[in-house]
Every structure is written in structure tokens, then in C-alpha cells.
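With one protein chain withheld, the remaining protein chains of the complex are depicted in position.
Here the chain labels run A, B and C in written order, and each chain numbers its own residues starting at 1.
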Amino acid sequence: MRVLTFALALAAPLVLAEPSARHVEEIHVRDFHTKGIVKREAVAQDGILRICTITNDRPPAALAQVLEADQLKTIPFPAGSLMGDWKRGENIAQSGRGMTWTDPAGTPNGGSCYNCHQLAAKEISFGTLGPTLLAFGKKRGSGADVQKYVYGKIYNAKAYNACSQMPRLGWSGTLTEQQIRDLVAYLLDPASPVNQ
Amino acid sequence: MSGPMKMRATLAAGYTDVRVLMTHPMTTAQSNQPLHFIQSVTVKQNGRTVVEAQISQAVSRNPVFTFRLKGGAKGDKIEVSWLDNKGESNKIEASVA
Amino acid sequence: MRLLVSLVCALPLAAFAQDAKKEIEKYQQMLGEGSPAELWEVQGEELWKKPQGPKKASLERCDLGLGPGKVAGAYARLPRYFKDTDKVQDLESRLVTCMTELQGRSPKEATQRVFGNADRPAEMEYLVAYIVGQSRGHKMAVPNSHPKERAAYELGKKVFFYRAGTWDFSCASCHGETDKRIRMQDLPVLSEREGAQKAYTTWPAYRVSNSQLKTMQWRINDCYRQMRYPEPEFASEATIALTHFMAVTANGAPYRGPGTKR
Partner (left out) sequence: MNTLRRTLIGAAAVLLLRPFAALAAAWNKDAFGAKTLADALKGIGATDAAASKDLLIEAPQIAENGAVVPVEISSNIPGTTSIAVVIEKNPFPLAAQFDFLDGALPYVKVNIKMGETSDVRAVATAGGRRYAAAKEIKVTIGGCGG
């Protein structure tokens, strides 16, 4: 009998200790289900998300660099100018539609940029989760290297900041190459309201 | 026919505060739903009409009104009724707390 | 010169942001003075007393944690551990237990339609409006002593910080840092006392944007939808643990629901 109570006593604190990362992931895979266009598998974590979760988004610098290099490889930088049409870019930045289980498949997705960022001065309804991008092109210019940085950051923000909260909009299939180029223009084109 | 109403009539500094809630879709004729909104609201104090309102589909769904009636005393009978563009109606009565 | 321009331009914006916050608080305060939520409470009380199901019983003997039929202050002490189900339950899962045990209804039927719409709200939404309204003014005192309550709290915290979904978000991605906004929407930090006390105590709430009183399970469901997650199971262990974590974090503050929101 004592052996049993000893085992229970041993087990008891384990129950009270923090659930393991694996256990938490298993709970998610069990308690979430496919709906509409969002598959159940989307609630499982890939390597970088496991590390970001375990390290509270602050992985050691060396590890962060490895992760960022890894993510950088996922970005297919198109050839030539990365500047699209800023007018289309504005609509993409304003739209929060797309990729939820109530969105029909195949419709163009929005970038939800205004949810987290300030961009054009005239839009008062902007978020503050991300840094302000007011006059971004005016401050940073719109040369090839800035275009490449902005394109890559939108495609996969984790290539530049391992545990960034910014969604990997290209990598996740949310935005097409052309939509990202239009956002690059919205940010960098001197004529864009972002730079007025 | 429709969902409930709710009213609270209380005495305030020199007036009776009447807050009334109504269950009504106040639709603005979306493609599938026909136009359906309250058109008139009537407030009576001890049987005497004191407010007559004409409203439209620009009033929010499940309307909420607050009125102020001159003076008033505990036990006054307050009645609020509405009539919509389909001829449906509802009313509620409460005594001043 | 360019720097000056951006400085000058930024200054009024900062001042504007402060006014905007004040004006939005005024909007919320005026909304709260007389809310259609009360119409849900009225109909919820009727359903609480209405005999239903094969056993033709009402829910008036339902034990929400303070004893059969005790409603006043019950929500301010949920989620909690219940001996009869040997589980930590939130209000909605507890109501399903009472529907099956007292009224003889099947779990499938009781959870058939838990999220309603403006034209036909769900029975659950009416019941929840009535019950939470009976906790208005009660201080949040959610128990966290039973081992299973503590386990739910720890799991809930892990769920709060768990990053996944199409866009790599966790709850903390938006509700993790003070003074943050999505568009004009202020984001309380739900993992800390002040933020949880401010937000948790105003849910469930009547949402003017869809003219309905929505429950906590719906709030979590719709947040996951906007986080681009797959759908959480209604009243699943993950959603109840998350609720328990936020509710315990909000302990000490008076419950102020049902709220009225955007």
C-alpha cells in the first residue's frame, strides 16, 4: 500500500507542475478541428514556433540567428523591381479579410496592415502593435536594398526577427507576389499617401 | 409577436427618468429582409400622452430611449408603446419606483 | 527639414491619439447606460424557469457551484471544480451538465446550437445573460485551490502563450503588452491582473456590431477565428482552462457584466 501512496505522492506534484510543451500541443491538436479553409494541422507548431513559445519569444542570440537564416531561405525574391502599384497596395493594407474559417477559399486576401501599423497619416484608425510606418519611404528612400528588405519582411518577417509577432504573410500563402509588390510600393513610392 | 420590452421609471431631481428598451430588428431592407422598423413611439404618464415620437430605420436595432417627464411622483403609471410599419405593436407599463 | 516635418506632423497625432482614447471611452460609457443586454436577461430568466426535456424539468435546481438553484454571485466564482463531473467547468459547460442531468436532454441536443444570431439568439445566450447578470457587483472570487483547478490554471496560462495557426499568433501576440491597439480597439493585457480585471469582468456582452449578447465561449471562439486558427471545440478543456486562467487573474475586481461593447 505504501508503494502506491508513494507513487501517488510522486505523481501529485507532477500534475501541479507546469504542463510540458508537448502536452500543451497535444491538447491543442485534440481540442481544435478543421473548419472552412483552416485545417486542424494549423494548430500544431513548426520548429521555430516551438522555440519561440518555450523561450517566451526571446531565444538566445546565437539560436535566433540560426533561425532567421533558416527563414530567409524560404523567401523567393522575384527578379527586377519590387515596386508594384501603391493604389492596390492601399486596399490590401486596409483589408482585414481572408484566411479565417468563414472566408471562402480562393478569394484574394487582405494584408491587415492597419490592424497593427500606422501607415498613411490620413487614416486615424490604425493599430499600435507594430511600429509606425508613417513616411517610411520618405525616411528610408526606395532603392533596391530597401525594396528587398520590405519585400522579405512582408513575405517572412521571422527572417529578420526570429520570434516576430508579424505573420509570415507570403510564406503562409496569405499574400501573392504581386500583392506584396503593391504593398512595397504603398510603403516606398513617393506618391503614396504613406509618404505625404 | 415580438420579443420583450423593458422599462425603468425612476424619480430624479425634479423629473421622472424613463428608460425603455424594445426588441425590434429595425431592418433597413437588406436584400432578403423586407423593410421592418418601428415608426411611432408613445409615452403616457397616468394615462396622458406626454411624448409622441416618429422614428425610422436609422434608429438602432433593439432601440433604447431615455425620456424625462416633468415632476412626477412615486406610483405614477408610465406606459410606453410602439407601432411599426407592418402594423405590429407592443407596450409596457410600469409604476415609478 | 524632413525630420522637422515628421516631428511636427507626429505631435498633433500623439495628442489626437490621447483624445481619441478619451472619446472612445465616452462612446463605451454612453453605450452602457441602458443596454439591450437587459432584454436577454429577461428572456434568460424565463428559460431558467421553463420545464424542458424528457424529464420536463426546469433548470431551477441546477448547481452552479453555490448549491442547487443558487444564482446570485455564481458567475463570479466560475470556472471551478465540480465533484459530480470531476471536472473544472465554466458556466456554459455547467449548464449543459444541468440540461442533461436535470432535464434529461442529450449532450448532442443541448450543444446543438450554442451560438445564435441576431434574428434568433441561442437558448444558451439567453440563459448566460440572466445568470451573469445575477453576479453584477459580486467580487470575482474564482477558486484555484483544488489540484484540478490549479492544473487548469497552469494549462490555461500555457494556452495563452501558445503560438500557432496560419499567422503564428498566440493570445499574447495582441493581449500581451500594455497600451496596444488593433486599429482603434484597445487591447487589455489579459494575462495580468489589471487587464484581466478590466476586460474579463465585462464579458459576456451585448455587441452592437451584431446586435447580440455573446458568451465567453463565443468570445474565445471568435478570437481564434480572427487569429486564423482552426475552430476550438465548444467548452473543450483548452477553452475552459484559458477561461479559468483569465478569471483567476481577474480575482478581486467586482464583476460588471453583462457588458455592452462595440
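Just so we're on the same page, a residue touches a chain if its C-beta (ideal position, glycine included) is under 8 Å from a C-beta of that chain, and two chains touch if they have at least 3 such contacts.
Computed from a prediction, not measured in an experiment: that's the story for all the values here.
Colleague: Could you tell me which of the visible chains the hidden chain touches?
Modeller: Checking the complete complex, the chain left out touches A, B, C.
Colleague: Taking the entire complex into account, which one of C:E33, C:E46 or C:E194 touches the absent chain?
Modeller: Only one listed residue reaches the unshown chain, and that is C:E33.
Colleague: Give the residue, chosen from A:G96, A:G130 or A:P193, that touches the chain omitted from the document.
Modeller: The single option touching the absent chain is A:G96.
Colleague: Of the listed residues A:I54, A:I124, A:A144 or A:A191, which contacts the missing chain in the full complex?
Modeller: Reading the full complex, the residue touching the unseen chain is A:I124.
Colleague: Touching residues of chain A against the unshown chain: what are they?
Modeller: 94-97, 100, 110, 112, 115, 124-125
Colleague: Write the list of chain B residues that the hidden chain touches.
Modeller: For chain B, the residues touching the absent chain are 15, 28-31, 34-35, 39-40, 43, 45, 48-61, 63-70, 83, 85-86.
Colleague: Please identify, in ascending order, the residues of chain C that touch the omitted chain?
Modeller: Chain C touches the missing chain through residues 19-20, 23-24, 26-28, 30-31, 33-34, 174, 182-185, 208-209, 211, 226, 262.
In the analysis below, only the chains that are shown with their structure count from here on.
Colleague: State the pair of chains with the top count of C-beta pairs in contact.
Modeller: Chains joined by the most C-beta contact pairs: A-C.
Colleague: Which chain has its C-alpha centroid at the greatest distance from the C-alpha centroid of chain B?
Modeller: Checked the centroid distances; the maximum from chain B is A.
Colleague: Distance between chain A and chain B based on Cα centroids, please, to the nearest Å.
Modeller: Distance between chain centres: 49 Å.
Colleague: Enumerate the residues of chain A that touch no fewer than two other chains.
Modeller: none
Colleague: Give the residues of chain C touching no fewer than two other chains, as numbers and ranges.
Modeller: Touching at least two other chains: none.
Colleague: Please name which positions on chain B make contact with chain C in the complex.
Modeller: Residues 3-6, 19, 21, 23, 25, 60-62, 64, 66 of chain B touch chain C in their complex.
Colleague: Which stretch or stretches of chain C touch chain B in the complex?
Modeller: 33-36, 38-39, 42-43, 118-119, 208, 211
Colleague: Looking at the complex, which residues from chain A come into contact with chain C?
Modeller: 12, 15-19, 21, 24-25, 27-28, 30-35, 38-40, 42-45, 49, 52-53, 56, 99-102, 114-116, 121, 124-129, 134-135, 138-139, 158, 165, 167-168, 172-174
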